[in-house]
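So the structure is just underneath, and the comments pick up after that.
Yeah, one chain of the complex is gone here, protein chain that is, but the others are all in their spots.
After this line comes subunit A, so read on.
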């Protein structure tokens, strides 16, 4: 059996000369799913795009061979490459919302592939599209195509993207984190359908992801990548059971640990620090929070979990005073807290600090690390000159960065380092409550693990109280004393972490917990069989 894709010693360089791939080789058999796994910057997407003869953002393929169903893509003319794309190899992007043209109907965009490549007459192409819509369990398949991208949900759009990729009956799908942007309960649906499609139509796939548990459900073989080099390759089950390389071992054990034992309540907790009572909030006319109440004791970590649209981030905005509630009260350390941050006293502002999801955006790119951390020191604690500089160094030490980082600009830091700086900036105000809004979501698993470890260390040293907003249940398990589950702006369930994970009361909580991918290769089969 000949390979549908053969890559030999592939080298790709960025426009600035940085080498993204240092000679990677792989073979893909017909109908086989090869998982490409690694952290950001590993070169996974670069391989996927290069196999289509495409370099994103001016990246150039500078060496090696890419043989796609017998055609050498590097030597092929532009016309040949265009003819192969969409028909022999097709791409599914992480964010279907961005990958669909907002000004065109879905069916126009999907039918473009078979019609403009002249693969089949229009009636046949429409029938094929309808078959795909049905296979992907899209609602009202006859009329689904007449919609515009903004008129369907995120999960539906991601399925429509799969239909668009399958529209040209390709031999190979390049799946670039196809479920990463979805909520956990939606992810499982899309993942199951995707696997079903691949099996039914015998399509081979390069499945790109950073999530080992997801790839374990669908890939026949795994290739682990790091810094543009292959770490190791092997059959999925064998590689997860017995990784040969240290790096793979670290990835696997991080994921196992994150899915493993519950940390449980172990913090000495004092009296109530924050209490939110019967709060209702809305953006304009759209209600987002209904009658939400919570209490948080000093030294405790409360995780607020939920899917997008559950209102968890709105809750964070409300406590921090960015969004005044329609009704209800927020009490902090026994005193009522003004709804707007403008009306709060400097002391009230100082005692509650917020750390955001995206450290790239949360730091001013023109401010050095020292300036960013120094601002709250000057503002809230009145430090100047040497005292301020010393305190910046102490804070950097506390979050595990060397003193000379104070002079660096954010652009010279990695994602994890930036998030550490954001945490140091919050610490500079000597807060009693830290609101962490998805602080690890934008980070690679190993880096996220380090940030969580840092937050735990700080809590032990400083008796910090955390309101931890997240959609990632594995984070909750490792960090939270108590969990509050939210859905559509309402509190579904609140409980001690260990108890809630062991015996969820609400059906929604159970569904949420069941949807977290496990590292076993047969997990998805079990879940689907149980339905």
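We adopt the following convention: a contact is a pair of C-beta atoms (placed from the backbone, for glycine too) under 8 Å apart; a residue touches a chain by one contact, two chains touch by 3 or more; residues count from 1.
In this section, contacts and distances are computed from a predicted model.
Chemist: Suppose you had to identify the omitted chain by its UniProt name; would it be "Transcriptional regulatory protein YycF", "ABC transporter permease", "NADH-quinone oxidoreductase subunit K" or "cysteine desulfurase"?
Modeler: Options "Transcriptional regulatory protein YycF", "ABC transporter permease", "NADH-quinone oxidoreductase subunit K" or "cysteine desulfurase" narrow down to "ABC transporter permease" for the missing chain.
Chemist: Per the definition of touch given earlier, which of A:84, A:323 or A:413 contacts the omitted chain?
Modeler: Considering all chains, including the one not shown, the answer is A:84.
Chemist: Using the touch definition from the top, which of A:3, A:74 or A:117 touches the missing chain?
Modeler: That would be A:117, which touches the missing chain.
Chemist: In the full complex, which of A:99, A:215, A:231 or A:442 touches the chain missing from this view?
Modeler: Of all options in A:99, A:215, A:231 or A:442, contact with the hidden chain holds for A:99.
Chemist: In the complete complex, which positions of subunit A touch the hidden chain?
Modeler: Where subunit A meets the chain not shown: residues 49, 52, 54, 56, 81-87, 90-91, 93, 95, 98-104, 112-113, 116-117, 139, 147-148, 150-151, 164, 168.
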